[in-house]
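One chain of protein is taken out of this complex; the other chains stay put.
Letters are used for the chains, namely A and B, taken in the order the chains are written, and counting of residues starts over at 1 for each.
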Amino acid sequence: MSEEKKRRPEDDGQDFANAAWSIPSYLLSGMAIYGGAGWLLDRWLGTSALFPIGVVVGVALAVYLVYRKYGR
Amino acid sequence: MSVLAEVSGNVTAIGYGLAAIGPGIGVGIIFGQGVQAIARQPEAYGLIRQNMLLGFVLTEALALIGLVAPFIFQAI
């Protein structure tokens, strides 16, 4: 992110609101994508552990995405 | 003893209600203290904002894990 060039205080507030409102969406979609993939693999392979693992991995990836995107 | 009250319907809703208490308090504390910190030290805005968002993500993740926990326990 190119932070240094002519940042006004309003821009910061706007970025913050953008980040705060999109965080739940990111977490939900991370869980939906990887949890859904795990669920489908469970049905295909006949296992039952991949869905919870997928959910946790999805949350972790979404947290990482938010951290890289907004956390610096 | 006669029945005084009973719960009908889906019990997982109660579970999510309980699971949402902690993250609710946590998010409140994060943003409350964050706004207070910004008011006390406006020049540290960038640092405070970054840590506020980080704490918010981690807390919100717990709330959303609580949302899918019933499905997980159904699947196992």
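As a convention for this text, contacts are C-beta pairs under 8 Å (C-beta built on N, C-alpha and C of every residue); 3 or more make two chains touch, one makes a residue touch a chain.
Throughout what follows, contacts and distances are computed from a predicted model.
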Record lookup, UniProt, unshown chain, options "ATP synthase subunit a", "Glucose/mannose transport system permease protein", "Monovalent cation/H+ antiporter subunit D" or "Transporter" -> protein name "ATP synthase subunit a"
Visible partners of the omitted chain are A
Had the left-out chain been drawn, it would touch chain A at residues 1-2, 10, 13-14, 17-18, 21-22, 24-26, 28-30, 32-33, 58, 61-62, 64-65, 68-69
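The rule we apply is simple: only the chains that are shown with their structure count from here on.
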Per the C-alpha centroid definition, the whole-Å distance linking chain A and chain B comes out as 16
Chain A partner, complex, touching residues on chain B are 45-46, 49-50, 53-54, 56-58, 60-61, 64-65, 68, 71-72, 75-76
Within the complex, chain B is touched by chain A residues 12, 16, 19-20, 23-24, 27-28, 31, 35, 39, 42, 48-49, 51-52, 55-56, 59, 62-63, 66-67, 70-72
